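Written out below as structure tokens is the structure these notes cover.
Every protein chain of the complex appears in place save one, which is left out.
Per-chain residue numbering starts at 1, and chain names A, B and C are given in the order in which the chains are listed.
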Amino acid sequence: MLDKLKTEVYDANMRLPKLGLVTFTWGNVSGIDRDKGLFVIKPSGVDYDDLKPSDMVVVDLNGKVVEGNMNPSSDTPTHTVLYNAFPKIGGIVHTHSEMAVAFASARLDIPAVNTTHADTFYNDIPVTEPLTKAEIEDAYEENTGKVIVKTFADRGLDYDATPGCLVGQHGPFTWGATPDKAVYNAKVLEVCANIAYHATMLTHKDIHVPQYLLDKHYYRKHGANAYYGQNNPDSKNHAAREEK
Amino acid sequence: MLDKLKTEVYDANMRLPKLGLVTFTWGNVSGIDRDKGLFVIKPSGVDYDDLKPSDMVVVDLNGKVVEGNMNPSSDTPTHTVLYNAFPKIGGIVHTHSEMAVAFASARLDIPAVNTTHADTFYNDIPVTEPLTKAEIEDAYEENTGKVIVKTFADRGLDYDATPGCLVGQHGPFTWGATPDKAVYNAKVLEVCANIAYHATMLTHKDIHVPQYLLDKHYYRKHGANAYYGQNNPDSKNHAAREEK
Amino acid sequence: MLDKLKTEVYDANMRLPKLGLVTFTWGNVSGIDRDKGLFVIKPSGVDYDDLKPSDMVVVDLNGKVVEGNMNPSSDTPTHTVLYNAFPKIGGIVHTHSEMAVAFASARLDIPAVNTTHADTFYNDIPVTEPLTKAEIEDAYEENTGKVIVKTFADRGLDYDATPGCLVGQHGPFTWGATPDKAVYNAKVLEVCANIAYHATMLTHKDIHVPQYLLDKHYYRKHGANAYYGQNNPDSKNHAAREEK
Partner (left out) sequence: MLDKLKTEVYDANMRLPKLGLVTFTWGNVSGIDRDKGLFVIKPSGVDYDDLKPSDMVVVDLNGKVVEGNMNPSSDTPTHTVLYNAFPKIGGIVHTHSEMAVAFASARLDIPAVNTTHADTFYNDIPVTEPLTKAEIEDAYEENTGKVIVKTFADRGLDYDATPGCLVGQHGPFTWGATPDKAVYNAKVLEVCANIAYHATMLTHKDIHVPQYLLDKHYYRKHGANAYYGQNNPDSKNHAAREEK
């Protein structure tokens, strides 16, 4: 069942340690088959070295396990909320990548301060309010998804143009058209956090790029006038085929 | 004698350089057989490349070598004190991992500022007072153990819930149910130090997480209501099977 | 056509990830045949693992593709401007190396604060003004080249003595006598940015080296009195043969 998607999700999970985004098994990737309304996610707490495509767990959009012998990632309710709220996304990634978690701990957005950021994120990468006591004690992981959705709604952000978020006091979630693209965005988010950290330390001024720079970078990769890569106009190229 | 434990301790020692926690041979791991009242520790000053399971030295809880041709780690008296004072621990690790040593040099606790920290440490990771002149000049390594025990007693900390400590002006010690789990905690401590450093630089505010977040993370991994990994309730899973 | 140069440019591109200068495919190298007035550049958005020497695209000094089945790098107009303005250079590199982008984001020059810098760059590495709205919306990549040329003209800098520049809010471009030398300069620029960052944080004072130190380091590697390496006087040694 969903063997191709399981392999795709497995491969995307295995890229996380290679990209330096996870310590131990602190990360997970899922991918969805929108036609069937089912998503595939990493099982909870299995070593990357032991993981196999067939270990992936199939879950429906109510968060119910449909197939699989193992427990799905404990973050499954977060993924469920995001798939329901963000209908265009095909994959989700959660990591504890360290510079992103530093911004989440400081409860600061990752500011858009250069073209590296603008090429992938059309806005500052927002940090949510930390969960309240009630939200943590009841349905913690589900509420983690809800606070992301609420943050995007409150700020009027387009989840397709800004494919990632920091959960306050916790860490980053990213998404994309495919699991692979969501992994790409997780790496870009960490790189942007690292650069923004050092730029901020150097100057302590407001160094946001202007809106017209954000517009330019967004539209040269998206829509009818895109001119990036070998096959544009097409915003769904294989993630690794992006170039600057 | 204790061949299985020697292999376990050997393997745990060999993980330290792989996890980026040691330069040269600046680290050691031990593990204890509580029934026999004996622990096994790395010999002093042997290259990791030359180390063999049979080189491990067997020591009793008075710190006396019971078996082994080589000198045990010079930190053996520290381990002896900790095994006697903390009866539930099965393994101890000492490293000079760099961000942890930075906090120890600055004589600052590693503050609990995110879920990464809360998943493993129920409190700020405390830093001890530096040893006094008398403590350093007489029985230095033994006093290193004693200042850790005193710090936990003075602050009313539970060593099982906060499985690590910084010795002021020196560096980190961690422990756990097994040598492998103690190594896991040594890595988490270094990651937490790295993140807390950058978060602190970004904001210079008090960004401690609230107590209810610490409670939530502690109890979802420990005790009857734990729901992590494939075999919970069970707080003794193989370290690498933790997942966030 | 230009097979030797294609191999040289291919090899130089492949060095970028090995030197830790690129994430994904965020970098490009070109090299020029001055006699033919043609340059060779990486195609746009192809994975490093899939890249072959024969994929390199040949472009003339009007920026017109002369040979190649793939789109050239989207930065090709920047390279075209630089080859026309800087007649002595034989290769150009663009990366998003992270400490360099931090300085570009903060809109700060990389200050010349030590001999490591002075051995390769005779001045502070300048940061350009960010592009204006008009410059970004029309002929963005061409204007990126022009702002570099303008910065060198306005400041009276010699592009041969200071073989690199930061584009404000964007990142570094370097050049050199050959593609390989331009790659070497890209790595030195990133190392200098990293060191200057930490030195600046430590002291927040003006720590520029004096002019006579810059002179000494420049002239011991360049011109008739150079005494570096095995074949001096010769400023065109293979990049990796530099030594300090």
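In the analysis below, contacts are C-beta pairs under 8 Å (C-beta built on N, C-alpha and C of every residue); 3 or more make two chains touch, one makes a residue touch a chain.
In this text the structure is predicted, and so the values were computed from the model without any measurement.
Undergrad: In the complete complex, the chain left out here touches which of the visible ones?
TA: When the entire complex is considered, the left-out chain reaches B, C.
Undergrad: For the chain that's not shown, point to the residue among C:F103, C:Y122, C:Y140 or C:Y184 touching it.
TA: The single option touching the absent chain is C:Y184.
Undergrad: Write down which of B:Y10, B:Y159 or B:Y197 is the residue touching the left-out chain.
TA: B:Y197
Undergrad: Return the single residue from B:Y10, B:F39, B:F86 or B:F103 that touches the missing chain.
TA: B:F103
Undergrad: Could you pull out which residues of subunit C are in touch with the chain that's been left out?
TA: 113-116, 184, 187-188, 191, 194-196, 198-199, 201-203, 205, 207, 209-210, 212-213, 216, 220, 227-230, 237, 239-244
Undergrad: Spell out the interface residues on subunit B facing the chain that's missing from view.
TA: Counting over the whole complex, subunit B touches the hidden chain at residues 23-28, 43-47, 70-71, 73-75, 94, 96, 98-99, 101-108, 130-131, 133, 136-137, 140, 169-171, 197, 200-201.
The rule we apply is simple: only the chains that are shown with their structure count from here on.
Undergrad: Hey, how would you classify the chain contact layout here, line, ring, star, complete or other?
TA: Per interface graph, the chains form a line.
Undergrad: Enter the angle, 0 to 180° in steps of 5, of the rotation superposing CA atoms of subunit A on those of subunit C.
TA: Rotating subunit A by 90 degrees superposes it on subunit C.
Undergrad: Name the chain with the Cα centroid closest to the overall protein Cα centroid.
TA: A
Undergrad: Where the CA atoms of subunit B average out and where those of subunit C average out, how many Å apart are those spots?
TA: Averaging C-alpha atoms per chain gives centres 46 Å apart.
Undergrad: Got the subunit B residues that touch at least 2 other chains?
TA: none
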